[in-house]
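Report on one structure; see the data block that follows.
For this depiction, one protein chain was excluded, whereas all remaining protein chains were kept in their positions.
Presenting subunit A:
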Amino acid sequence: MNVEVRDLRVDYGEVRAVDGMTFSLDEGKIYGLLGRNGSGKTTLMSVLAGFRRESGGTVRVGGRPVFENGKVTSEICLIRDAGETIDIDKVDDALYFAEWLRPRWDAAYADELLERFGLRRKMSVKAMSKGQRSALGVVVGLAGRSPLTMFDESYLGMDAPSRYAFYDALLADFMAHSRTIILSTHLIEEYSSLFEEVMIIDRGRLVVQEESQTLLSRGTAVTGPADRVEEFTAGLTVLNTRRLGPTASAMVYGDLDEARRRKARETGLELGPIAMQDLFVHLTEPSGDAARAVPSEDASADRSGDTR
C-alpha cells in the first residue's frame, strides 16, 4: 500500500518527536528507516500503524486516514522489537490472535517459519529469550502478509544465523507476495542491501529519502596528501575529514562526474566508496553543517544520473 505523509507533526506534551515530515512511499518496495536513538523512528511508525494520532499534518495509507480506521489498520502491521505488544501466554495464542487480526494470514507459512526459527507452538512467550521473541515477531509480521508491514528493530537479541534466516525469508516472501515494507534498524551494514530506498531521519525531520544505490553512489572517500585533498574538495560538500600525519581522507557527498574523478586520479588521490553506515553517521551528526546542506543538494540531483 502506498503512504502519503504531509507536514506530519507529533508532540508528546512539550516535546516534538516528529517535526514536519513530508514524504510518500510506493507500493511494493522495501524501505530502510534509519535514525539515531530518539530521532522519531518508532513514533513515525506508530502513527503510520494507527497506534498514535498525529498532532498535525495528514497521514494517508492506501489513500485513507489511518487513526481509528479499522478498515485500514487491518491491512497494516507494525512489529515492535519483541513482537506484538500485548501480554501473551503461548506462541499458539500469539498466532491465534494474529490470525484473527490479519485478513491475509497464511497459517501454513507461519508454521514453516516457526520451524525455521526453532520455535514451537507450545512455548511460553514469557519464558522465551529476547531473540526468540524477536523471531516470533518476525513470524507474525511475515505470515500476516499485510500490504504495509513494518519491522521496528525486529532483530534484537537474534543471533547471526537467525538474522540471516529472517533476511532470506523476508526477501523470498516479498518477491512472492509484493507489499510495502519498512525496516527500521541500527544494523545498517547488515540491512542495507535489502533496501530499495532509504529514509534517514534526524531529530524528527526527514534528512534524506533516496534510492539506496543512488545514495551510495553519492558518497566518495577522497584520500591522499592533505593539501591536495583540500584543494580537490574545495567547494564540494564534505561530510567529514580525518587526518593521519600528512595524509587526509575526506568524505564527499554529491555526484562526481568522470572528468573530476579522472582529475583526482591524475593528482594522485585515491577515490573509494563510503559504506551506508558511514554516510548515515555523518548525515545525522548534530554538529555538522553537512546535514543541513543535504536537502538542497538532494533536490537538484538527477536521479537517473547514477551510472558510476
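Throughout what follows, a residue touches a chain if its C-beta (ideal position, glycine included) is under 8 Å from a C-beta of that chain, and two chains touch if they have at least 3 such contacts; residues count from 1.
We take it that contacts and distances are computed from a predicted model.
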Which choice in "Heme exporter protein C", "Transport permease protein", "Lactate utilization protein C" or "GntR family transcriptional regulator" gives the name that UniProt lists for the one chain left out?
"GntR family transcriptional regulator"
Residue touching the undisplayed chain, where the options are A:6, A:29 or A:228
A:29
Listed residues A:217, A:233 or A:249, member touching the removed chain
A:217
Given A:24, A:69, A:124 or A:193, the correct residue touching the omitted chain is A:193
Among A:27, A:168 or A:257, exactly one should touch the missing chain; which is it?
A:168
Write the list of subunit A residues that the hidden chain touches.
29-30, 164, 167-168, 171-172, 174-175, 193-196, 212-213, 216-217, 272-273, 275, 308
